[in-house]
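Have a look at this one before I ask anything.
A single protein chain has been omitted from the complex, and every remaining protein chain is retained in its original position.
Up next, chain A:
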Amino acid sequence: MDFLRPDSLAEALALKAQRPDAVPIAGGTDVMVELNFDHRRPAALLDLTRVEDLRTWDVDGDSVRVGAGVPYTRIIEELGDRLPGLAMASRTVGSPQIRNRGTVGGNLGAASPAGDAHPVLLVADAVVEVASTRGTRRIAATDFYLGVKHNALEPDELITSVRLPAARAPQQFAKVGTRNAMVIAVCSFAVALHPEQRRVGAAVGSAAPTPLRASAAEEFLSGELTATGQWESPRPLLDSVKRRFGELVAEAASPIDDVRGSAAYRKHALSVLARRTLGWAWQDYPGKVA
């Protein structure tokens, strides 16, 4: 096995072009488990932790560029105000030790349907930036997840960052698990209000082969809020509206029965998560269209 240790993004991309079989390693919280248990024996590891460009974030106009290698702990501490949904999801990942190492780039690289960053990236209109020696591409999060643990990355590409609009209205994330720390989501849900577009984003995790947007639920609620003039003057949401939203979210999912939960339980739990998180987000919505 080779251990490749690039010091710059250019060097990392050149190495990945020469060695498309090299497995990138950032926080290692997925890769090392596979190595320790002999589930994977790659020809080479490509260590990304020395590439400074991947470990920084910056504000670019209305959007925030988060380097693929910024650990969750730093997202929580440094970006909670600009990216509240991503920070909330980051808080639920693993344990402090896991959050100190694990990264959004690694979550995207692994592309597990249960990854906690995914629903939030979907509702916050995130764009995944990937690069190779051939150039860079921007892939909408909605087009990034192709199948179970399968993403849109080409063998010579690396994920360099995610780009998200700075939040102008409430966002929420919640997940179901057997305890607070260290749980892989049984199911998860994110919601984001986009008053400037009079639109609601809703997405589910761990309840289908890929994380996905609940489009019918988004359209129903966006239409309802617009028709009743509530983007300008919000009122407490009717129970019937919250319930319908929850039902449509559950219908968007196509979960399986597994050790963590049955398909029926996941659908039920999703409808509850959807109602609750919507309630929390709406409670915090001040009603001014940004």
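In this text, a residue touches a chain if its C-beta (ideal position, glycine included) is under 8 Å from a C-beta of that chain, and two chains touch if they have at least 3 such contacts; residues count from 1.
The rule is simple: contacts and distances are computed from a predicted model.
Chosen from "Carbon-monoxide dehydrogenase small subunit", "NADH-quinone oxidoreductase subunit 2", "glutamate synthase (NADPH)" or "Acyl CoA--acetate/3-ketoacid CoA transferase subunit alpha", the protein name that UniProt gives for the omitted chain reads "Carbon-monoxide dehydrogenase small subunit". Contact with the omitted chain, checked across A:Gly80, A:Gly94 or A:Gly279, is made by A:Gly94.
Check A:Ala10, A:Val33 or A:Leu238 against the missing chain and you find that the one touching it is A:Val33.
Even with one chain removed from view, chain A keeps its contact list with that chain: residues 1-3, 5, 25, 27-29, 31-33, 35-37, 41-42, 44-45, 47, 49, 73, 94-98, 100-101, 180-182.
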